[in-house]
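With one protein chain held back, the other chains of the complex are shown just where they sit.
We just call them A, B, C, D, E, F, G, H, I, J and K in the order they show up, numbering each chain from 1.
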Amino acid sequence: MPQPIYVLNGPNLNLLGARETEIYGRQSLADIETAVAARAKSHGLETVFRQTNQEGILVNWVQEARDNASALILNAGAYAHTSIALLDACRAFGKPVIEVHLSNIFRREHFRRRTYISEGALGVIVGFGPQSYLLAIDALAAMGKDLK
Amino acid sequence: MPQPIYVLNGPNLNLLGARETEIYGRQSLADIETAVAARAKSHGLETVFRQTNQEGILVNWVQEARDNASALILNAGAYAHTSIALLDACRAFGKPVIEVHLSNIFRREHFRRRTYISEGALGVIVGFGPQSYLLAIDALAAMGKDLK
Amino acid sequence: MPQPIYVLNGPNLNLLGARETEIYGRQSLADIETAVAARAKSHGLETVFRQTNQEGILVNWVQEARDNASALILNAGAYAHTSIALLDACRAFGKPVIEVHLSNIFRREHFRRRTYISEGALGVIVGFGPQSYLLAIDALAAMGKDLK
Amino acid sequence: MPQPIYVLNGPNLNLLGARETEIYGRQSLADIETAVAARAKSHGLETVFRQTNQEGILVNWVQEARDNASALILNAGAYAHTSIALLDACRAFGKPVIEVHLSNIFRREHFRRRTYISEGALGVIVGFGPQSYLLAIDALAAMGKDLK
Amino acid sequence: MPQPIYVLNGPNLNLLGARETEIYGRQSLADIETAVAARAKSHGLETVFRQTNQEGILVNWVQEARDNASALILNAGAYAHTSIALLDACRAFGKPVIEVHLSNIFRREHFRRRTYISEGALGVIVGFGPQSYLLAIDALAAMGKDLK
Amino acid sequence: MPQPIYVLNGPNLNLLGARETEIYGRQSLADIETAVAARAKSHGLETVFRQTNQEGILVNWVQEARDNASALILNAGAYAHTSIALLDACRAFGKPVIEVHLSNIFRREHFRRRTYISEGALGVIVGFGPQSYLLAIDALAAMGKDLK
Amino acid sequence: MPQPIYVLNGPNLNLLGARETEIYGRQSLADIETAVAARAKSHGLETVFRQTNQEGILVNWVQEARDNASALILNAGAYAHTSIALLDACRAFGKPVIEVHLSNIFRREHFRRRTYISEGALGVIVGFGPQSYLLAIDALAAMGKDLK
Amino acid sequence: MPQPIYVLNGPNLNLLGARETEIYGRQSLADIETAVAARAKSHGLETVFRQTNQEGILVNWVQEARDNASALILNAGAYAHTSIALLDACRAFGKPVIEVHLSNIFRREHFRRRTYISEGALGVIVGFGPQSYLLAIDALAAMGKDLK
Amino acid sequence: MPQPIYVLNGPNLNLLGARETEIYGRQSLADIETAVAARAKSHGLETVFRQTNQEGILVNWVQEARDNASALILNAGAYAHTSIALLDACRAFGKPVIEVHLSNIFRREHFRRRTYISEGALGVIVGFGPQSYLLAIDALAAMGKDLK
Amino acid sequence: MPQPIYVLNGPNLNLLGARETEIYGRQSLADIETAVAARAKSHGLETVFRQTNQEGILVNWVQEARDNASALILNAGAYAHTSIALLDACRAFGKPVIEVHLSNIFRREHFRRRTYISEGALGVIVGFGPQSYLLAIDALAAMGKDLK
Amino acid sequence: MPQPIYVLNGPNLNLLGARETEIYGRQSLADIETAVAARAKSHGLETVFRQTNQEGILVNWVQEARDNASALILNAGAYAHTSIALLDACRAFGKPVIEVHLSNIFRREHFRRRTYISEGALGVIVGFGPQSYLLAIDALAAMGKDLK
Partner (left out) sequence: MPQPIYVLNGPNLNLLGARETEIYGRQSLADIETAVAARAKSHGLETVFRQTNQEGILVNWVQEARDNASALILNAGAYAHTSIALLDACRAFGKPVIEVHLSNIFRREHFRRRTYISEGALGVIVGFGPQSYLLAIDALAAMGKDLK
């Protein structure tokens, strides 16, 4: 069995389902974790799912993933827009990184338009709510097979 | 059976597989069309797949989709970055629009960083090559069911 | 009788009355055409009224107007903000061009604040809904007489 | 009889007909006042017509109009480009405000491209010389009836 | 008894309680004046409270305060964002200036983000409605005693 | 008794009284804590007072305050200018947030002019030294009573 | 005898000699008026010397100068940087305008670098303190004779 | 004989000789076509010469040239400044592209300073009127021989 | 025989053929000089060919050309992007100036996109290597005859 | 007798009287030198008058002036806008520097609006043609006596 | 013996030697630590060498250094470009800070061009790989002796 996929979540995502539900929906991060694990399993894949509010911990985890993960799904939340450190970690990861966001960041404040992470990611999926994560799992599963 | 999904493609996408294959891969747009139709069918969905080099024709098709389609997958190519007319058409569409790009536009020239379409789209998927389209089909299929 | 006034409409204006009626009102483009013709007739003037979603067709029509029209009323829609080609055509027209918009473009997104057309127009009328067109007709009728 | 329309004029408009006549024409502000009153009368409307070089007096008059006027036609001259105070007054007015300019401000210096007033106005009419005012009167008269 | 505190108010603040009450609340400027005087009295202080719509009059008053006031509370309204003349007057005042705003100007239009006054003020208090003034009075009363 | 007010302090504020005393004064953060508690007590309020140099810890604390605090006074120090994560946490807090700064940030380097926090705060108080905190306490105490 | 030269002074210049004397020197505006009159007299010229804090009054005076003055020396103070209305008045003046400033505005804050007045002035003299005015008088006296 | 050179012309170039002759000269596009063909023939080369006002048609023709042309001379007119789609097509062409303009675009409006096409062109020739085309023909003929 | 054409070369062009040959080719400046002279001679024209690394010397030479040259071909190298002095000299030259560059400056660093020289040149030819000079010679030879 | 005043002139000023006489007038630089010397003599002052097209020579001369001149009048021409080296030299001069320009640089191209020299100059005089120099001489003569 | 030099390293520097070795070289951070200690020892100096991925920890360490270190060598990695908090800590340090970077940050992405740290550092050394640290040690050792 290959190494697991690290699914890392940044600041305030632990509040999912409890805040601004009209934007972020009613599902909690635990709900997403469950769904992600199930979807991964359906592809014969495993996931490690974590959340932190600290930029540096995210960097630590991305570094840890270098040895322990086959791919990275990263919802860096607000750090996506401000953290060059995370971008550098993603580039050093050397394996596929997929950036996801629950909301369509391009329809929000101007300062959410740009993400540093996207410059170090293979692909970006935004706006589908929790579904964004599942599509990322599918994308990783499909990688290498392409249009089959 | 619901209305089909319109999958619309903008300028130069007809050259897929023939140009810059190191960036865009070796699959032709016809290959993508076949794969998209198959994937849609697997969800019990139908697709209408078209390509044009003309901004105005894209606008026409998005308008046509108002009556004939349940959703829209739009790879507007370069027009994504320059066409407010397309943005307006997407907003008038009133049903889900998903913007896709084959390459990760955030890692290319500065003028490809911004897309007008994203401001009128539900979600955006970039960087997965032909897989971007299939993920968009999956996203539409999953819509309404969410994490089930 | 003098040459008619060309009244040219750009992308998505064919959807008038059907989309975003809280912004654009309930009148269709056909309603506007009728009203415009009536207003022109009240001044002893004739109008040619057309719509297209294609930038190049608009350019064609503005060029055609050089021989066939005495003046031009142009609602270029989104192309007003992106088309230098239309600006060039308007400048080559050599007779009065009036730019109109249904909505007050200065109260909308930032990218609608600037129009290229205005740099080639005699005057600009925005924000009055269908009335914008009728005021343009009146303005053309009044031209040459001034405050009489 | 309804309340009158306030027609307020900003700095340097008292010089009309005396300065830069190739740009602003030969009619004086008094000529415009007469024509405006006549046009209003033809619609069964009354006007109050004033000019001042002082930003604060313009603000005073717009405030005064809250109780005494049914609508506002505002040629704020250069203050259109620099006065947020006037914008705030217009927004507090709560009834229709039409911004007019004699010249086409979009063909002049860069700093005349943007007007704060337009963000608080219903509509904007620029470039028709004194005719700009008359079109504004007509627009107010037509309001509510629309295309009839 | 020390010299009074000048509390100066800029354009459109005389409309308080009458306009946009959802933003600015239902209290009139007279209500604020009364509350400010009472709060000042509770500290053994006196206030002079004025409003004008004219930038130049505000400058006059700030200059007058040089001889007659011990401190200045300035709600310059929209002039805060456009008046370098007021900034200069505040700097020439030589005694404490506190800038206040009723609304949180940092959550409004982009052009309200910057105030010139703040560059000449000791401190800035924004967003507390009429309470902003009372906090400014308290701040002046506390000055020199600090944390006691 | 209501829930306490969280008073959270960001990077380098633990150095207060020890560094750049000509700017920040001679009082230590402990002095401020004492004064804040006393002032709160005089209003029948309690405070929880903390400092950290870590952005993520601040986010944690703001999240913790959701359940345990009635309001938030936030001196985010330098993170005010760079942390969208903190802004998001403040918005998710759902109860009053007051941003304070000891110095007048608008008179310092250009990059201190803008704070993200202010976009999620009810009000902002800057430039009064330790007094900024006490005014914030007063503001919270006065909230709901307004000008009484 | 020719018409007099208008020497007009803007906001805060009435404080000269009383404020920031290290920047603006110890001479009062009255001192300057005396010196200016003497210098003009030495050329057989007369001056009208005025000061106001109000932008609109400055505009009034520049307009008045159209009939009554042969030239204009304008120290618009802070309005030099913000007043398009004054620029327009200067342009309408039609006779020589000289912009003067006591301090070297190019060595001060960024927002003092640009003056609107300079775009309507014949020449600009800055940085010489009261001497700036006298040089302007000399320049007007020399005009027409050139290097003689 | 090698494949012909495609000489493609964008919007409003069909008006040559009829509009703004002081800028663009008195020669019609047909005159240029004749001269271009003659010059090409003198090098033993053939040309295909076309004009369209539509961006998408230009893209079509550039794509068509991939199979049918040995080189491309492109006067994209106003689309040079706005069309990323054309840039992409030029890059996909894979053979020499020469951008030409009749006028010196660097001496005109600011928005004509930048061309997207130049980023995909081998060389650029501007400002020589019809001669720009002939120089481009010569350049293609000389290619490979260099300084001979 | 007419006056010669001055062909002036700026900084680092003396290194041609020796540096970065993949960009600039293998021909030395002497090779270009020879080819330019030959091409000029074929038109019955003479050339003066010089190179310097000093901006001021280039200005001197352009001034010298006023009396001694019929036209100017200027490859100002890096000074094209930074020298307003050279622009002024070109404008004072009063006869045709053609700006040439070996490489396509529009495909290089951002700061090479703008040239001051182009604002004072009749035409611009870039990207053709040494051929750029020969085309410039041809352009000068053709001038006055146009499409013949 | 004090040290002389250095009057240094930058690029293209040697062409005065010969080029663009409608802008710069008909007087040659020699005429100005004569007039400057005469004016200086009338104040009991001496001048050293030089011109060069080279930035570095200007720097040399400003350095030389440190030991040999009591003041500096600098018309750096185009280098005023591009030379930080000259600014540094002026600052190192340590005695009065007056920047002069013949034309009003604030009414010309955008890139002439800013001068580096002005940041190192005592005062700036622009727009008076040759008279600018004479006023500078007068200003230096008056220095120290002020309004006497 | 004086206090040691703190040598602090920011995010991703722990990966040295393992990632992007063509950019960062093959030496690990431990190798650098050893070399730094040896070099310091050769000057009779001691070093404390640490690395963290967390911005706040870096701030903690810089604060700790106030009491325990005589100088600071800081390779803040990506935080150099985003952390005002670190800048503030460096300024509060009050003893020499030297900023180092392994790579030449000025030849990389645009967002790496600016460092906040440099505004609080005595000196900056970039681009020499591990040697950058050793040069910093030497610089500190040489400080006070200067060119001896």
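A few notes on this one:
The criterion applied here is as follows: a residue touches a chain if its C-beta (ideal position, glycine included) is under 8 Å from a C-beta of that chain, and two chains touch if they have at least 3 such contacts.
All values derive from a computational prediction rather than experimental measurement.
Contact between chain J and the unshown chain involves residues 54-57, 59-60, 63, 66, 82-85, 87-89, 91-92, 94, 116, 119.
Although one chain is hidden here, its contacts on chain I can still be listed: residues 10-12, 14-15, 18-20, 52-57, 77-79, 81-82, 109, 111-112.
In the full complex, chain K makes contact with the omitted chain through residues 25, 27, 31-32, 34-35, 104, 106-107, 113-115, 118-119, 121-132, 134-135, 138-139, 142-143, 146-147.
Operating definition for what follows: only the chains that are shown with their structure count from here on.
Legend: contact pairs of A-B compared by residue number with A-F, G-J or I-J; the interface matching in over half of them is G-J. If you average the CA atoms of chain H and of chain J, the two centres end up 48 Å from each other.
Shared interface positions of chain J, i.e. residues touching 2 or more other chains, are not present.
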